[in-house]
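Please read through the structure below; I'll follow up with questions.
The complex appears here without one of its protein chains, the remainder shown in place.
Think of it as A and B in the order they're written, each chain with its own count starting at 1.
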Amino acid sequence: MAEQETGRRSDGPPLLEAHNVHMMFGGLMALHGVSLHINKGEILAIIGPNGAGKTTLINIFSGVYHPNPGRILFEGVDRTTMPPHHVAALGIARTFQNVALFKGMSVLDNIMVGRHLHMKSGFFSQGLYWGLGQKEEIKHREYVEWIIDWLEIEHIRKTPAGMLPYGLQKRVELGRALAAEPKLLLLDEPMAGMNLEEKEDIARFVLDANEELGTTICLVEHDMGVVMDISDRVVVLDYGQKIGDGTPEEIRNDDRVIKAYLGSVGR
Amino acid sequence: MAFFMEVLISGLLAGVMYSLVALGFVMIYKASGVFNFAQGAMVLFAALTCVCLSERFMPFWAACLVTLAAMVLVATGIEGIVLRPLVARPPIILFMATIGLAFFLEGLGQAIWGTEVHGINIGIPDNPLPWLIQRGLMVSQFDLVAALIAGVLVAVLVFFFQKTRTGRALRAVSDDHEAALSVGIPLRWIWGVTWGIAGLIALVAGIMWGTRLGVQYSLSLIVLKALPVLILGGLDSITGAIIGGLIIGASEKLAEVYLGSLVGGGIENFFPYLLGVLFLWFRPYGLFGREIIERV
Partner (left out) sequence: MVSAIRSLWAGDHREGLSDGWRRATEDGPVPLGHKPPPKAHLDPHGRAECDPMIYRECGVFKATYKEDMAIFPIPLDRWGVGAIVAAAVVLVPLVANDYWLGSILIPFLIYSLATLGLNLLTGYAGQLSLGHAAFMAVGAYTAFNLSSRLALPVLLCFLGAGTVSAAVGLVFGIPSVRIKGFYLAVATLAAQFTIEWVIAHVPWISGGSVLGTIDTPPMKILGMAINTPLKKYLLTLFVVLVLTLFAKNLVRSKVGRAWMSIRDMDVASEIIGVSQFRYKLLAFAVSSFYAGVAGALISFCYLGAVQVTEFELFLSFQILGMVIIGGMGSILGSFLGAGFIVLLPIFINQAVRLTTGVLPTDLLSNIELMIFGGLIIFFLVVEPFGLARLWHTIKDKLRLWPFPY
């Protein structure tokens, strides 16, 4: 167990760094000078009250917004001003707070879209299909089927995503993000609105993804129990500022955090 | 210089006429979030009904009233058959439904009243006024009346939307149907009112344009001229409709006169659109329109 855990806390350079990130919307300063880093292979949780700027930060990580001022480095390279589809090509995938599945497409197709960046066949090979196009489709299809198996959603693979219950939609979204074989997986409240059983399922998948696939995970979550149990480190935001950064134990005992957010954490 | 002024003024006045039609669009969009492509068909239908009634059955003023009633009836029908079933759908679906509605109304109006051209005479001469000709401008009494009517309409509408309770309810509905419903705003009645007012605007526009062009099928194509106005002004701004109309009218006339002579004429058909696209590129929601912010 210990060996596996040290494997996660690599001593190499951080995978993602945020330096002095500010973000303004209209007249509202959503983030004030937030700096943090995510180590390769770890599970980092970002917590904080509603409106603290967590989703904004995730949006900045995935390139939807650009900090001003502030810098974002991924694998040591500055990518502050990159547009979202380039960020995805770097190996960052995410799920969304309000499930953003493609409602008109089946589960299978949704997850296949996750493979988009890995599919290299050109326009004409796809149009002419038989030959290169078909081979590639089957190859990626096999990978996607493996993910479907892994997430235990085989029975709904052909269902249009819009018709699924909420819990399964979240799972499909996770599958879509994982299909991209990301280096960094950003999860925005993956367990919102779920019952205990569903939460355990998702937690299991998150841990699996981290341990088996080596995916670095950054997770925004409200459920303190989950956060304390599965994350290696926790960052706390409040009113757009970072007020805590450390292991779950450290955060649990941090006065500032307790005052601002936690109250009493009993588990 | 006088020539330039004359072209400019006539362009501005044409623009006012475009604004009249655009106002109907804005009205409906502000109140129900629907881009009503059938506005032009409504103008045609209203004008046809009014003119034909007044030619055959009754004096003009009576025809206006009956037409108004008919438009309200049509509005209720639209609300019940087209809008209500589609209330929860994405706006693009509603837009396409109004395209279907446009064809239906055009067909209906002409099936009932026939396809000949009718002239309207409402007693306001369309000849250039002498006292202005002396100053080098060819502007008619009709133009001035049109501008006046548009001005009055705008003032009334702005007041309605900003100051009255119904107006506020209308704005809420345009923002979010379902939320407005949940607050207790009687959606159906509101929509009926809205489309009724749009019908009134369509009638006024129909009469004005009909006087100038004659009441015929091409009247429904006026809507196509109003679209660049809406691009410029934004779909939900009354002020935008007026200013957009002025800009489009003026630039269209100026382009036609100064550029058109270089390339053989007919520029006014597409020039406003290119102008509109240019504007949209830098302002995807028009000069005055509200930006729709999507939360991820």
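A few remarks follow.
We take it that a contact is a pair of C-beta atoms (placed from the backbone, for glycine too) under 8 Å apart; a residue touches a chain by one contact, two chains touch by 3 or more.
Only a predicted model underlies this, so the values are computations on that prediction, with no experimental measurement involved.
In the complete complex, the hidden chain is touched by one of A:Val107, A:Ala180, A:Met194 or A:Ile243, namely A:Ala180. The chain not shown here is touched by just one of B:Gly24, B:Gly210 or B:Pro228, and that residue is B:Pro228. Contact between chain B and the absent chain runs through residues 35, 81-82, 85-86, 89, 91-93, 95-97, 99-108, 110-111, 114-115, 224, 227-228, 230-231, 235, 263-264, 266-267, 269-270, 273-274, 276-277, 280-281, 284-286, 294, 296. The omitted chain makes contact with chain A at the following residues, 4, 7, 62-64, 83-85, 87-89, 93-94, 96, 100-105, 108-109, 112-114, 116-117, 119, 121, 123, 126-129, 133-134, 137-139, 141-143, 145-146, 158, 176, 180-181, 200, 203-204, 207-208, 211-214, 225-226, 229-230, 267.
In the analysis below, only the chains that are shown with their structure count from here on.
Centre-to-centre spacing of chain A and chain B amounts to 48 Å, using the average Cα coordinate of each chain.
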